[in-house]
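All protein chains of the complex are present and in place, except for one that has been dropped.
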Amino acid sequence: MTAFRISAEPIDPAALARSLVHARAGACATFEGLVRDHNDGRAVQRLDYQAYAPLAQSEGERIIDEAREKFAIVEACCVHRAGALAIGDLAVWVGVSAAHRGAAFDACRYIIDEVKKRVPIWKNEHYADGESGWLHPDNTPVV
Amino acid sequence: MTAFRISAEPIDPAALARSLVHARAGACATFEGLVRDHNDGRAVQRLDYQAYAPLAQSEGERIIDEAREKFAIVEACCVHRAGALAIGDLAVWVGVSAAHRGAAFDACRYIIDEVKKRVPIWKNEHYADGESGWLHPDNTPVV
Amino acid sequence: MNYRVLYFASLRDRAGMDAEQINSLATDARGLYSELRARHGFTMGEERLRVAINGAFAQWGQTLHEGDEVVFIPPVSGG
Partner (left out) sequence: MNYRVLYFASLRDRAGMDAEQINSLATDARGLYSELRARHGFTMGEERLRVAINGAFAQWGQTLHEGDEVVFIPPVSGG
């Protein structure tokens, strides 16, 4: 399985978590990013993710490789949704297994932080007032 | 549901994760501690967890309450197994949901760190050579 | 006075029992542990243990009362 994927289909966290299991992995840290019902004080109804897929793929794989170099981990995986999502939908999933919990937590956090900074995926939020807007990494609107 | 539990039965992470879902929670961090096949250079075959249940329960709840006070989280839950476990079995599960990922990660790590330090649960490892031993928090044997 | 003492982990193995009723002249956990240490040959000193009285962590010098449940807590190793 590729360690990083953009998925047009819903993410299955249980199946992904099984891919991290290893007899020498005593720790598994996961992160789920879900669509919230509000952002920056506005009610959100749904959102779309657009991705520049080939570059997102290679940059995502690079991030996982960096995590493997920086931290003593066993397995790592990240899947990011593309397309239309509703409130509560899983937008991104990261999972890391390691012998010890420090490396699992640190690598999991590194991966989601870097994905949000560097992978060419864009979130367009649709608000209750009928407006929509592309967002910056800090969740403020792109003007 | 109680936020902290000692369980004689296998842990169901999917059911626990569902209990954390909330429309305003955009982030969910989880930690799974699994029985490894080795520790401190020795091959482990299985292990037993013993707990002083009433104090484990109250101390576990105290830790979750502390996490709620320290970090801006929505829900938090921790379940620790007692009894006999095999390699790969889930020994402890922690899950935290929050509006933002920083609080989710920090609270999840706080809970597992404090549980390992303070909750009266003891691990007895059974080794391939037929010996067994109670462990310290740093995974070295109790002499 | 009569106390109930529960044993866990290496103390349970050494004592060869989960729990016992003790009639003792000790008036605090420190004195009680000292007595039980001699009786069962526990190797861990007080400085490596915590003490719980009636299900809550307590001080070694806390006065014990008739019927108290006392537990000496070895270094924990959950997770």
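Labels A, B and C are assigned to the chains in the order they are written; within every chain, residues are numbered from 1.
Methods note: contacts are C-beta pairs under 8 Å (C-beta built on N, C-alpha and C of every residue); 3 or more make two chains touch, one makes a residue touch a chain.
Computed from a predicted model, the values in this text were never measured in an experiment.
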item	value
For the chain not depicted, the shown chains it touches	A
Absent-chain contact - pick from A:Ala3, A:Ala91 or A:Ala104	A:Ala91
Where the unshown chain meets chain A, residue by residue	33, 49-52, 54-56, 58-59, 80, 91-92, 112, 115-124, 134-137, 139, 142-143
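Here is the rule we go by: only the chains that are shown with their structure count from here on.
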item	value
Approximate Å spacing (C-alpha centroids) for the pair chain A, chain B	24
Distance between chain centroids, defined by C-alpha means - chain A, chain C (Å)	49
Shared-contact residues (touching 2 or more other chains) in chain C	79
Per-residue overlap in chain A, given as positions that touch at least 2 other chains	101
